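For this view, one protein chain was removed and the others were kept in their places.
So that you can tell them apart, the chains are marked A, B and C in the order they are listed, and the count of residues begins at 1 in each.
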Amino acid sequence: MTASIATSQTILVVGGGISGMTAALEAAECGKQVILAEKTPTLGGRTAQLYRYFPKMCHPTCGLEINLKRIKGNPNVRVMAMTQVVEVTGSRGNYAVTLKVSPRYVTENCTACGKCGEAVTAEVPDAFNYGLGKVKAAYLPHAMAYPQRYVLDPSIVATPEGEKAKAACPVGAVDLGMSEETVEINVGAIVWATGWRPYDAAKIQPYGYDRFANVITSVEFERLADPHGPTGGKLLRPSDGKEAKNIAFIQCAGSRDENHLRHCSRICCMASLKQTQYVREACGDEGKSTIYYIDIRAIDRFEDFYQKVQADPTVSFVKSKVARIALNEANDNPILHGVDTEGYHRYATEHDLVVLAVGMEPEVTGVRLPDDIIVDSSLFIEGSKDGGMFGAGAASSPLDVNRAVQSATAASLRAIQVIHKTASTEAA
Amino acid sequence: MAKKQYAFYPGCSSQKKASADNFLRSIDVVCQKLDVQLNEIPDWNCCGASIGYGEGGELPRLVISARNLALAEKNLPGQDMVSVCPACWLATREAGERLHESDSLLAEANEALREAGLDLKNEVKSRHFVEVLIEDVGFEVMQQQVVKPLEGLKLAGYVGCQTNRPFGIVGESFENPRYLDKMVEMVGAQPMETYDQKVTCCGGALAFSEPEKSQKQIRDIVESAYDHGADMIVTPCQLCQANVEIYQSEINKKQGTRFNMPVVYYTQLMTIAYGGSATEAGLDGQFIRAEKLEKLAGK
Amino acid sequence: MSDANNRALGAYRSNFLKEVEANVEEGHWVKMCMQCGVCAGSCPLGPHWQHSPQKIFMMIRAGKRDEVLTSDSMWMCTSCYNCIVRCPRKLPITHIMHGLANYAHRLGLAPKGQPTREIAKLFWDNLVKTGRVNELKFSLAMYFKDGFGQGIKNAMAMQGVGLGLVKAKRLNPLELLGGHGCKDKAGIHKMVAKAREIEDRRKGLA
Partner (left out) sequence: MADNKFAAYICSGCGIGDVLDVKSLEKIAQKEGKMAVVKNHSFLCNAEGVQMIRDDIANDGVTHLCIAACSRRAKAEAFSFPTAAVSRANLREGVLWVVAEGSDHDEVRQEMAEDYVRMGCAEVKKMKVPAGNPNKAENKRILVVGGGMSGMTAALAAADAGYDVVLVEKTGSLGGFARNLVKRVPFNAPHAEAQPTGVEELAAQVAGNPGITVHLNSTLAETAGSPGRFLAKVAQESGAVTEEAVGAIVQATGFTTYDIAKLPELGGGQANVVDQAGLEALAKAANGGAIKRADGKIVSSVVFVQCAGQRDETGTHLPYCSGHCCATSIKQAMYFKDANPDVDTVVMYQDLRVPGMGEDFYRSAQKKGVLFTKGKASRVAGGDTCKVTFRDLILDEENTVDADLVVLATGQVPSAGVDLDAWSAVVTKAEGGDEAAKAQREEMRSTSVLKLTYRQGPDMPQFKHGFADSHFICFPYETRRTGIYAAGPVRRPMDMFQAQEDATGAALKAIQAVENASAGRAAHPRAWDLSFPSARLEGCTQCKRCTVECPFGAIDEDERRFPLFNEQRCRRCGTCMGACPVRVISFENYSCDTVGSQIKAVNVPDEFEEKPRVLILACENDAYPALDMAGLQRHVYSAFVRAIPVRCLGSVNTIWITDALNSGYDGIMLMGCKKGDDYQCHFVKGSEMAYYRMSKIDDTLKQLGLEPERVATHEVAITDNVRVARMINDYVAQLQDIGPSPMKGFG
């Protein structure tokens, strides 16, 4: 590919989650040329992996459908999946960007008919379900994956399994010879919407995520609750597949902790409040949710949702940072040890399942930020020295979806301003 | 191969004829096998560990540790200071770091040290013997010396507090340190991976003042070792060893339990695995005899 | 010590937090606590004390001087360091507890007959005398701390332990005649005295 696909009038958006899609679309619908580069094989990002949104309890895929429709119908956006930024040189108004496009081993001809998936037997961990399940090594990342094209896992490409997939494809879309591609483009402005990743819960040793099967993370819990998830929406705990009814939610799992993340991740309180309603949805009055917290940060009208959950008799709150988790070896139940600091009540409480409300940290794997980028002490992007690159959404700060979209829309206009200034100076 | 030289800080309980006398004997064997030479710091003093604060306060406590550091600096220049007692190591390392952080404290400490004709530059690195074994010698070399693998011996690795917190052994987790289990594997014995009292405090500091409270801790530690099918407990700490071993009879008396769980040091395991005799390993020093280990030694 | 206490009361009037920041080891950390309670839940002696560390910090901020300094909670510290390694604000809680105990003890406010307080004194005196802890003398002193009669009882109760250690060559009866000790006892005495003098001056304890 050549640089001609983009000019100093083009905006590059890095990251195809809800923030990246928003930044790209808002600019495109203003008539600007946009390249949307996404590292994974599909758009949607972390929000596509959520079951419901707080506080409306609506489904993220609903908004995703609209955004995908906007993308399909808009010639100004060029989507590049499996694409990462390798290097950025130049400056505001005129950046030279090197992109690395990983091989998908499936061409544009793919019709998502699914024959290759039927043909191969090899399985790989299901990334979409945070590895909770397995998926065929020739797969469609998820039901709303866009581009709607299958992917071959590199592990089978050079094996008979790869050949099976190739043989099974009725339209010859499987190309085992595909190799990594490097693309050079010129753009005028860059929006970094590289998003977040859940903090590695294993690092929080007192909670034994690495030792106890029934201690899981909040993002994994989203997949358990989702009918499209590995358990078909049933809250089955990992150790024995039994339905979990008495569930603990531990706030600040990594956040607000100088041993882990200095910052407050903002969303975790609301996420846990939301997830207590998954328990209600699944178990009705049988369910029991307990939230262990330091401060409940239900800001602005989210307070309404907090009050609603407080009124739910199946939900209780303990003002305490849990000290440690032990295991009841007889039944695999985690036992939470700590002190309720309101008053002072020592507890050693057993639960079927523990959900760690893990913090957000900026997703930086595979992303090499130019030195010109200004980041804060937790590596969230504040901006760039030359004012031509902008952070958007969770890459700029731990944000809920609504605020991430605001942030992305703002970043989109800042990028447009750069393009506009470049144009007018070039014209002059 | 040239011997590795260290300024050695035995501490009160590891002196000859003191409560961890047997520990010291096994350490001698291990050092010989691994070409490690511990040069005792002349005229070292007590570190004032655990409850020294009560009367000693801050500066006096720091100063007595500073004295040991100063003596090491003066008499064994260039050598890291090594303790076998976690409490000694901790107190000394803490003192070193506190004096490093605060120039005013260091000045005050030196003002006091001068009374004893000493001066502290505070350049000595304070380390624990386990660190020396793992970082300077390494598991591979330690394993090469094993001539008599301790096959079939089931050991609950009781790490306790002070080799583990707040500093810990590099790369280990505070909640689930694995170095002791690795040592057990290294000598050919079987670690109790799921032993859940690994890092529980034995309450040693309160053994005398609050016996029932510390014995409650000990009971949990021993019970869990039985529950996980251990033949004996292994520990890196004198205070833990003494506490957990000696008070079992007390607990039996008071609570009608039938505890008789031997508690040994990692160096005793190594001594036997390296072909040493029960006596060389100081097994005659056990309060509760470690019969299975003695048998292996006799083979 | 009560005059030291009066001096402190005079110097800091109502502001106990300032007093703690000035006179207690690592006391300047107290204000950084965010009341998460992880220390309270991490302490092995938790079931036994009255006030958790985080609660003591709150009491200090609330100016509850007497309640804090007469509390026996900080004397329960076993120096296990669980609180330190888990504190999300990295407060050196163990040392603050030690500092508070020592300060209360030096002001003469610490609970009378608090066993750890007494043993701590015995232990320190024992170590300062010879530079090293003489385990036998220390133990005997321990038994007799509550008076002769009780001492015999204690000794008999722990006889098994004592004899066992002797059998195991881990306690040496000859220790009574001298035994372990540093050569430069005089130097150590002067050094410790000096250190104490400096600290007392700094903290207005003398």
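Basically, a contact is a pair of C-beta atoms (placed from the backbone, for glycine too) under 8 Å apart; a residue touches a chain by one contact, two chains touch by 3 or more.
None of these values were measured; they are calculated from a predicted model.
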{"item": "Touched by the hidden chain, restricted to displayed chains", "value": "A, C"}
{"item": "Per the touch definition above, residue among A:K136, A:R297, A:K321 or A:H351 touching the missing chain", "value": "A:R297"}
{"item": "Sites on subunit A contacted by the missing partner chain, in the whole complex", "value": "18, 25-26, 29-31, 51, 53, 56-67, 69-70, 72-74, 109, 111-113, 140, 143-144, 148, 170-171, 226-228, 256, 262-266, 295-304, 307, 319, 341-344, 374-378, 380, 382, 397-399, 401-403, 405-407, 409-410, 412-414, 416-417, 420-421, 424"}
{"item": "Missing-partner contacts on subunit C, residue numbers", "value": "15, 17, 31-32, 34-35, 54-55, 58-59, 61-62, 89"}
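One rule holds in what follows: only the chains that are shown with their structure count from here on.
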{"item": "Remotest chain, subunit C as reference, centres from CA atoms", "value": "A"}
{"item": "Chain nearest the overall Cα centroid", "value": "B"}
{"item": "Chain pair showing more contacts of the two, B-C and A-B", "value": "B-C"}
{"item": "Geometric centre distance via CA averages, subunit C-subunit A, whole Å", "value": "51"}
{"item": "Inter-chain centre distance, subunit B versus subunit C - centres from mean C-alpha coordinates, in Å", "value": "22"}
{"item": "Centroid spacing, where centroids are CA-atom means, of subunit A and subunit B in whole angstrom", "value": "46"}
{"item": "Junction residues of subunit A - those touching two or more other chains", "value": "206, 324"}
{"item": "Contacts with two or more other chains, residues of subunit B listed in rising order", "value": "174"}
{"item": "Complex contacts: residues of subunit A adjacent to subunit B", "value": "205-206, 208, 211, 324, 326-327, 329"}
{"item": "Interfacial residue positions of subunit B with respect to subunit C in the complex", "value": "12-13, 15, 17-22, 43-46, 48-60, 62-64, 67, 108-109, 111-113, 115-118, 161-162, 165-166, 174, 200-201, 203-206, 208-210, 213-214, 217, 246-247, 249-250, 284-287"}
{"item": "Residue ranges of subunit C in contact with subunit A within the complex", "value": "34-38, 40-42, 46-47, 51-52, 54-55, 82, 85-86, 88-90"}
